[in-house]
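Only a single protein chain was left out; the remaining protein chains are all shown in position.
Each chain gets a letter, A and B, in the order it is written, and its residues are counted from 1.
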Amino acid sequence: MQDKPTKTAEGVFFITGKDFANAGVASCELKSILEKMGVDRGIVRRAAISVFEAEMNVVIYTPAGMMRYKVTPDYIKIVVEDVGPGIENIDLAMTEGYSTASDDIRSMGFGSGMGLPNIKRNTDELSILSIPGIGTTLEMVINIKKE
Amino acid sequence: MTLNKIKDILQAEVLTSKFDENMDIEMVCSTDLMSDVLAFSQSGDLLLTGLVDGAAVRTADIAHVKAIVFVRGKRPSKETIALANEKNIPLLATKLSMFEACGRLYVNKLQTSIDAG
Partner (left out) sequence: MKLQEIVDSLSLVVKTASAHLTKEVTGGYVSDLLSDVMANTKDGYVWITLQTHQNIVAVATLKELSGIILVNNRTPEPDTLKKAEEEGLPIMVSSLPAFEIAGLLYNLGLRCR
C-alpha cells in the first residue's frame, strides 16, 4: 500500500497469441497499477476496457504482440502492436457487430465485433496503423486532466 | 437485492470461498459475449453468462462486475474458481437456462443494465 499515489509509470507487457487461458492478464495487471496510483475510477475503467479489447484482439487474431504504457498526471498512453495479419478494412472493422472471427472463436464468446468500437468509445485519441500481412499498431490516449 | 436472495431464486450453488451473502446487486447484464459485457455492463452489475473460461472472470474484473452466475449447468474449472477467489469475485452456478434465470430475476424486480455510453 502506498501513502501517496505515484505520479508517473511506464512499462511493457508481452502478449502471446492464441493463449486464451491467459487472455486479459496484461490488462488486469495494468488496471491494478492504475488503481494503486490513485487514478480516478472512471478513467481506470475506460483504460482497462480499451487495453483489454486490444489485448484480446492480439490473442484472437495474431501470433504475438506487445503492450507499452505510459502514465503521467495528465494522460495515459498505451501502444499495442502485433505481428498479425493486419486489418484489411479499418472502417469496416470499426462498425459495431462486424467481425472476421471464425466460428470456433465465436463459440468461445469472443469475436462479436465490438472490440474496436469499444476502444473508440473509451479513448480520447485513437490511431490505428495496419499493414495487411505485416501487423497492426494501436495508439490510445486517455486524458486525465481536464482542459 | 442481496446475492443470497439471487442464489435462492436461481437455485444456484456457490463455487467460490469468497461469498458475501449480503452483497447488494441492483442490475444485471446477461450475455455470452465478453465484448458485450464491456460495452453494455455498468460497474457493480451481476453478470449472467454461459461462458465459463477464465476470460469471463478477467472481463468481469476489467468491467468492475460484482459477481458472476454461470447458467445452463456450466461449471468453470478449478483454475477459474481460484482466479475468482483471488480477484474477490463470487461465482455461482445454476442449472437453469439463461431465459429462465433472466425471467425469474426480472419478475422479482431486478433491473437491467443500460449502456452508459
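Simple rule for what comes next: a residue touches a chain if its C-beta (ideal position, glycine included) is under 8 Å from a C-beta of that chain, and two chains touch if they have at least 3 such contacts.
Bear in mind that the values here come from a model prediction, so they are computed numbers and not experimental data.
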Given A:S27, A:T62, A:S99 or A:S130, the residue that touches the chain left out of view is A:S99
The listed residue (B:L3, B:L33, B:A55 or B:L83) that touches the chain absent from the view is B:L33
Residue touching the undisplayed chain, where the options are B:K18, B:R72 or B:K87:
B:R72
What residues on subunit B make contact with the chain left out of this view?
28-33, 36, 40, 48, 50-51, 72, 97-100, 102-107, 112-115
Residues from subunit A at the interface with the omitted partner, ascending:
97, 99, 103, 106-107, 109, 112
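Criterion: only the chains that are shown with their structure count from here on.
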Subunit A to subunit B, mean C-alpha position gap in Å, rounds to 24
Would you pull the subunit B residues touching subunit A in the complex into a rising list?
32-36, 38-39, 43, 49-51, 53-56, 58-59, 61-64, 79, 87, 117
Considering only the defined contacts, which subunit A positions touch subunit B in the complex?
20-25, 27-28, 31, 41, 45, 48-49, 52-53, 56, 108-110, 112-115, 117-118, 121
